[in-house]
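Report on the following structure.
Heads up, one of the protein chains got dropped from this complex, but the rest are sitting where they should.
Up next is chain A:
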């Protein structure tokens, strides 16, 4: 479906996306996760041929370039803001891009927009505009849908509905690339995780595998936590601070015991710890930041 090979994107002289490669297969829902400024939106824009890049992007084996969007005929996207003309009604906004009226009406009813679709979109609430933007992305039975923060401005009912629709389209073979800061929502739909920081992909895994690996951490408590923390930092042992504990990677569990013993710090607890999704992401980003800093 979507194949991204070694792409680099520049803004001016600054490299924003650095040698990024990944695939999005039919029916998969890939969550593109990363902190602000990591390059998520730039990657999405690059896939849509909206920025200058090196490397290769193909959709259904057809190349996408900055000046040739022929491969994007069955790609839908919502990037940054919904593209809505306020002087048009919701339906007229959809008509601009729709190739199939029956499909357009299906999307309208699926998103529960029937009651206001003929009103001028300038009168829409933020959530209604967001739904219209998602509707534009879902038009024409897309093979690939790219959604940048799709849950922005949506109420809880709309969020649940969009989640259901995404799963429904994916079950029919559409592939999704979704970025969102609402990790909890993303976790409920995605089949694959793409974690990006400073323009580089640091995790590209199926969600099941990611969850399995991410649980391999240990929770640590000693009689002198400030001294322990300093000791680990001095010894370059990656740690994540929680309320009262330090989290360490499973493979560090033996070395840390040796270090603590040699510094006469009594170990009170060392137990396997399951991190939740958000904590895992934060921990991975912190580790990566530390590694980059050390380099």
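Just so we're on the same page, contacts are C-beta pairs under 8 Å (C-beta built on N, C-alpha and C of every residue); 3 or more make two chains touch, one makes a residue touch a chain; residues count from 1.
Heads up, the rule we're going with is that contacts and distances are computed from a predicted model.
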UniProt protein name for the omitted subunit, picking from "Cytochrome", "ABC transporter permease", "Ni/Fe hydrogenase subunit alpha" or "Cobalt transport protein CbiM"? "ABC transporter permease"
Full-complex contact with the absent chain, from A:82, A:150 or A:199: A:82
Of A:136, A:175, A:207 or A:281, the residue that touches the missing chain is A:136
List the residues of chain A that touch the chain left out of this view. 11, 45, 48-51, 67-70, 72, 75, 77, 79-88, 92, 95-97, 136
